[in-house]
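Complex shown without one protein chain; remaining protein chains in place.
So, chain A:
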């Protein structure tokens, strides 16, 4: 398994203030547009929050050495996942693809060769995310990779609040007394990877490691998590990070 570099933990107590500040400082119009689109208030019940599930496939796990290969996103609400509004892009990572990562996400050299640089589609991606709460499974990939890639191309990065279905799973399975007890007994921790998490909610097994399929899988997982452990009127602030 690839090692994941320990990163500086990002916490933003006041996302609205941060976004407004970034909007003011922004040079690029797309980034300015993105930050000035207001987010739902932290007190908004989750059932009323427009969301978008985001997944990226990358050439590796370190945003300084590896790059984004594909981006998939599916807009949704707690009620409905809108597949018709799905978006998917393959982009040229401008960094050599390791054979191992090809086997992993099934995107080949020739597809990549014809793909545009992220910069070409970045405006579209940001427009699709703006105003919606981004939902990912394991934010330590999507957040730093997107930030780094945008910074490299536009001179300024993008950071924004996210709902991380993996950390919601971790809260349930890794941070409880029961979980600590299991650890103390030497039991392996409950898997909180996407597939294993979905299984716990009776969600079907999808062919993984395609950015759009994983985005869809993440959206379904969040619906299942809210239906099981939260309520439709749970405020956004209890869930995002």
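Everything below uses one rule, namely that a contact is a pair of C-beta atoms (placed from the backbone, for glycine too) under 8 Å apart; a residue touches a chain by one contact, two chains touch by 3 or more; residues count from 1.
We adopt the following convention: contacts and distances are computed from a predicted model.
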* Structure fact -> Looking only at "Sugar ABC transporter permease", "Aspartyl/glutamyl-tRNA(Asn/Gln) amidotransferase subunit C", "Thiamine pyrimidine synthase" or "Cyclic nucleotide-binding/CBS domain-containing protein", the name UniProt gives the absent chain is "Cyclic nucleotide-binding/CBS domain-containing protein"
* **Contact partner of the left-out chain, one of A:20, A:120 or A:227** => A:227
* **Hidden-chain contact residue, picked from the options A:20, A:83, A:120 or A:196** => A:83
* To do: May I ask which residue of A:29, A:114 or A:207 touches the chain that does not appear here?
  => A:207
* If the missing chain were put back, which residues of chain A would it touch? -> 72, 76, 79-84, 86, 88, 201-204, 206-207, 210, 212-213, 216, 219-220, 223-224, 227-228
